[in-house]
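Below you will find the structure I want to go over with you.
What you see is the complex with one protein chain gone and the rest in place.
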Amino acid sequence: MQRFALIGAGFIGGVHGANLAAHPDVDLALVFDIDLARATDLAKRHGSRATTDLAEAFDPTAIDAVLIASSTDTHAEHLRTAATAGIPALCEKPIDLDLARAVDVVRFAETRSLRAMVDFNRRFDRDYAELQRVVTSGEIGSVELIQLTSRGPAMPPLEYVAVSGGQMRDQTVHFFDLARWISGLDPESVFATGSTLAEPRLAEYGDVDTSAVTLRLPGGALVQIDCTRRIGYGYDERIEVLGSTGMVEARRQRAGSVSRYSAGRVVDDGLHAGWFERIRGSYRTALDHFVDALENGAAIGPTLAEALKAQAIAEAAARSLTSGRMEPIEYPV
Amino acid sequence: MQRFALIGAGFIGGVHGANLAAHPDVDLALVFDIDLARATDLAKRHGSRATTDLAEAFDPTAIDAVLIASSTDTHAEHLRTAATAGIPALCEKPIDLDLARAVDVVRFAETRSLRAMVDFNRRFDRDYAELQRVVTSGEIGSVELIQLTSRGPAMPPLEYVAVSGGQMRDQTVHFFDLARWISGLDPESVFATGSTLAEPRLAEYGDVDTSAVTLRLPGGALVQIDCTRRIGYGYDERIEVLGSTGMVEARRQRAGSVSRYSAGRVVDDGLHAGWFERIRGSYRTALDHFVDALENGAAIGPTLAEALKAQAIAEAAARSLTSGRMEPIEYPV
Amino acid sequence: MQRFALIGAGFIGGVHGANLAAHPDVDLALVFDIDLARATDLAKRHGSRATTDLAEAFDPTAIDAVLIASSTDTHAEHLRTAATAGIPALCEKPIDLDLARAVDVVRFAETRSLRAMVDFNRRFDRDYAELQRVVTSGEIGSVELIQLTSRGPAMPPLEYVAVSGGQMRDQTVHFFDLARWISGLDPESVFATGSTLAEPRLAEYGDVDTSAVTLRLPGGALVQIDCTRRIGYGYDERIEVLGSTGMVEARRQRAGSVSRYSAGRVVDDGLHAGWFERIRGSYRTALDHFVDALENGAAIGPTLAEALKAQAIAEAAARSLTSGRMEPIEYPV
Partner (left out) sequence: MQRFALIGAGFIGGVHGANLAAHPDVDLALVFDIDLARATDLAKRHGSRATTDLAEAFDPTAIDAVLIASSTDTHAEHLRTAATAGIPALCEKPIDLDLARAVDVVRFAETRSLRAMVDFNRRFDRDYAELQRVVTSGEIGSVELIQLTSRGPAMPPLEYVAVSGGQMRDQTVHFFDLARWISGLDPESVFATGSTLAEPRLAEYGDVDTSAVTLRLPGGALVQIDCTRRIGYGYDERIEVLGSTGMVEARRQRAGSVSRYSAGRVVDDGLHAGWFERIRGSYRTALDHFVDALENGAAIGPTLAEALKAQAIAEAAARSLTSGRMEPIEYPV
């Protein structure tokens, strides 16, 4: 039984809280939030205890692991504390929006051998995991081209976007991680171009809402990503991997399986309304993986170093958005 | 090169005429119709010659094969003439709506060793042929259950229905033939029940427009057929065969592959508008088969005897419609 | 907050136990089982209390509702106790395999105005609920034909089958209920024929494993059901409703959305392995409905009377299996 402290009781903290509470090998020992009422609400719902005292959350005599789901600008600090206390951590992405600060804390964590996992939960999505298994097994030969689609249903609020780091660092970064994980390769260079079609005011932040990204992998394989913030038909993700002998696709998912036939057309149930409906299950499987690794002493991942790599791709992509040319990618560690 | 006489220049004669004219191994030598203008129209379109003289059409010195596409009540007579002349025949179904007359001519044809094929063209549909191949190959184990769906887009005119022999003999008979062909077995008994939901006046003819049929095959495998005359969503056919180790399905076909995504739904292209759009291709492949068999001396089929068997099932099904019980099927030859 | 006693801690009791424990408006107050160890195991897992004392479970001062998930032969007795105690009950099907006993307890429950629901949980399946909504809304016109498919992955143990009441009462009965619910009509007559293709020893029990059933509805609409115990390709359910102006289908569901393309073929993820994977979600939505109804005083259903109707259809279908003819259906209440 792993005693967890949950750091952060906002929306995503609530998701993790429910998963922790339902996990047969987890004891949700503590819920920390700087807002006591919020921590208490969540703790009560799951028969846990609330605190605003960080020292409690990182007390290695009472806590076996922390799940960091607080606001983005606190991740690095909590990771540092976890490393100091020697408490394994499952951390929401990103490590820190500032790459230099992120590199700093990762290096520190490495000196302390922190067991940490960044919650790129899409890796644990049933379909993406199966797709990666097919690719890795060699069933489609060697990877030649990857197509990823990431399309959100609605513009996030401008105040969120303003502190998000921009589309590459906030949204596309998940797919940079997936491209690395699926291909098993570190992209060498990236081209990105984007527009503000959904929300013209984004231009004031130097950000885009609609972008097309191309990566080159060692050996010459290519990756295309299309990434948009607001579509009119729900939430749309898909991945397609073309290999030398075949192709494998994780199709866009629909919210139901009902078809209505009338003259000249068939109306099927549409896509999920939002990202959460689509990938909620993968938060649970990611947690399973983390807990299993804790219990069995197995490798934990995606690691902090891997998360840094995805972030490094995002940095180069953001440069390309303004340079209009392919940018080399430099990996910090 | 096979010299063909086409008997009948109506709608289906026109379809056959075009296929004969386009066939590289066929010379459409003659078009017969009792209506000279109609024969001439069709003949001209394909650089052929028209006649109203049956003797010309069945002249074995000038004609290698006949394709009988005239009105239903003349099929038996033309088959008898072909048998007498020793000219191979490809004949539209049915042989004759009256089973006794049909049996008669088939027996006569057998005494003359007539090479004849009844145009149950669905056997030559690309998907149905593949489905039958899968079943026959043993890929799904032994057949346990067959589901067939046959749904037309619109009520045929009452005057047609009045002379059609009724839904079992006119429409369902195609699927009785398919059930035999797919399973390789002669059904032992049949249950049918039906209603007049699309056209209440059908009741005056003792006919139905919506029916559910169940067949029992030797060994206990079952067949279900649903058969309707008028649906609101185009033309719908499908077949599904459940075997002891797997299942194979020839899915309903759509007229196109365009999908339109909007909030909560996906609108795909619908089914074909009518039966002809769905199975037109199979008239050509059926003709290919017949011509190949003529040229190579191979077996020709479905034979007259097989057509009689499908008709015998239809007779028993029609009896069951009124008896409310499973009826044994008696095969005449 | 509704205080529930769970009656029965076997497999399906475990499913209900987890759903009750996770429900925000439910307090799983008590787990009853005749086997104390089993009750204790389940109770512990969810922070509840175990008992072997039925009086505790039906104590109206401590318990607001019971969920009856014990063995089939005890349902009627528990329903009677619930009616006597005035405690609302959610009961697994069937009420009793013996129709007369079932009628008896339903009449008794009616005299006590017992609020009771039989867990025909498929009604609460997301896709079936949507299909029923489409039909009821009139989008496809009036119902003319319903096709239902119910195919299990593997023969249940013979000892289970021996006490199950036979395929019609055990398996097909769910689809009799769905046919009534979707059409809003009580079928008038039924034809059924069946075979023992998967397990020949079933014949000793007068049972079948592969059956084809046809129902006639008032007004002439038809229903076809195919029902098998053992298929080689997982668990397969589907429903299709043909109306006078369109058609609606709840398609067979697959376990994933990954497609693998190679020369000449596309390999998709297959169906769910078993019935539980396919419909587990509907146990939760059925419970939601029951709890909502308790809290809001709304109508509860499917009622005991509705469950009796499905059972009456199964009785007539079982008769037809041996009579070889359409049997009239008599509804007991």
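Every chain is named by a letter (A, B and C) in the order it is written, and numbering of its residues begins at 1.
The criterion applied here is as follows: contacts are C-beta pairs under 8 Å (C-beta built on N, C-alpha and C of every residue); 3 or more make two chains touch, one makes a residue touch a chain.
This is a predicted model, so every value here is computed, not measured.
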| item | value |
| --- | --- |
| Touched by the hidden chain, restricted to displayed chains | A, B, C |
| Contact residue for the chain not shown (choose from B:82, B:140 or B:213) | B:140 |
| Contacting the left-out chain in the complete assembly, out of A:47, A:86, A:141 or A:184 | A:141 |
| Chain not shown: contacting residue from A:164, A:195 or A:285 | A:195 |
| Which residue of B:148, B:198, B:248 or B:287 touches the chain not shown here | B:248 |
| Hidden partner chain, residues of chain B it touches | 22, 47, 126-127, 130-131, 134, 139-140, 245-253, 256-263, 269 |
| Sites on chain C contacted by the missing partner chain, in the whole complex | 232-234, 236, 254-255, 261-271, 273 |
| Touch residues of chain A, complete complex, unshown partner | 140-142, 144-145, 147, 149, 151, 191, 193-198, 210-212, 214, 216, 220-224, 226, 228, 231-233, 236, 242-247, 324-326 |
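As a convention for this text, only the chains that are shown with their structure count from here on.
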| item | value |
| --- | --- |
| Farthest chain relative to chain A (centres taken as mean CA coordinates) | B |
| Centroid distance [mean C-alpha coordinates] between chain C and chain B, Å | 42 |
| Between chain B and chain A, distance of the C-alpha-averaged centres to the nearest whole Å | 58 |
| Sites on chain B at which at least two other chains make contact | 232-233, 236 |
